[in-house]
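Before any comments, here is the structure.
Every protein chain except one is present and positioned as in the full complex.
Then we have chain A:
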Amino acid sequence: QRIRSQNIVPCTVSQLLAAEQVDETFRIRDVEISQVTIIGIIRHAEKAPTNILYKVDDMTAAPMDVRQWVDTDEAGGENVVVLPGTYVKVAGHLRSFQNKKSLVAFKIMPLENMNEFTTHILEIVNAHMILRKNLMSASRAPQSFSAGIGDVGGYGGGGSLPVNGLTAHQSQVLNLIKNCPVPEGMSLQELKLQLHHMSMSTIKQAVEFLSSEGHIYSTVDDDHYKSTDAE
């Protein structure tokens, strides 16, 4: 099943250029991406009647083409060109045309606080690492459940960016509990054995959250849980 990224993923230009395209989707090392953010410096700006074409450089690769469509009916505001030499954060969609990648921006914001730049580069490493980890553990989790469980598609998305209201850790814990066939449910110890990359306190926090949201309930004691959605 597809792990769909419904989040906006921070990336480097080098990652975007390396992304592989299969039909309509792009993947960076198997992680599906569509909406992305990049931070870089404007090297060039060209204004046309309907759009502004920027070249944004984040120093990981050659400057990337970023196109911003201009609303010709709207005066002022949206039509202001950002000057070359300015650091900006671009949020947009990745596109590929005749094998050339570019971004169609829905937001271009000059950076007012350069510490955002530091945050962005850390977020890139973090997001891609977590997205990849989710993919890896998704393929390891038991796939023995029937085809009717549509909401397990909520597995995708970044770790700290909740998808379907659940973070990656919570999703992983919930899925293991759902797949547990034993009547008394999944124990915390069993969860820890299966999720060796998560600490016990992280697992406990996830269990507490899932329990308070009604996804799971305790059975024989506070260490054993079953899913309310179980088959």
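Here is the rule we use: a residue touches a chain if its C-beta (ideal position, glycine included) is under 8 Å from a C-beta of that chain, and two chains touch if they have at least 3 such contacts; residues count from 1.
Just so we're on the same page, contacts and distances are computed from a predicted model.
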Checklist entry - One chain isn't displayed here; going by UniProt, is it "Mitotic spindle assembly checkpoint protein MAD2A", "Dynein axonemal intermediate chain 1", "Potassium voltage-gated channel subfamily B member 1" or "RFA3 protein"? => result "RFA3 protein"
Checklist outcome for this item: Of the candidates A:R67, A:K101 or A:H128, the residue in contact with the absent chain is A:H128
Checklist entry - In terms of residues, what is the contact footprint of the unshown chain on chain A? => result 12, 14-15, 18, 29, 41, 59-62, 85, 87, 111-115, 117-118, 121-122, 124-125, 128-129, 132
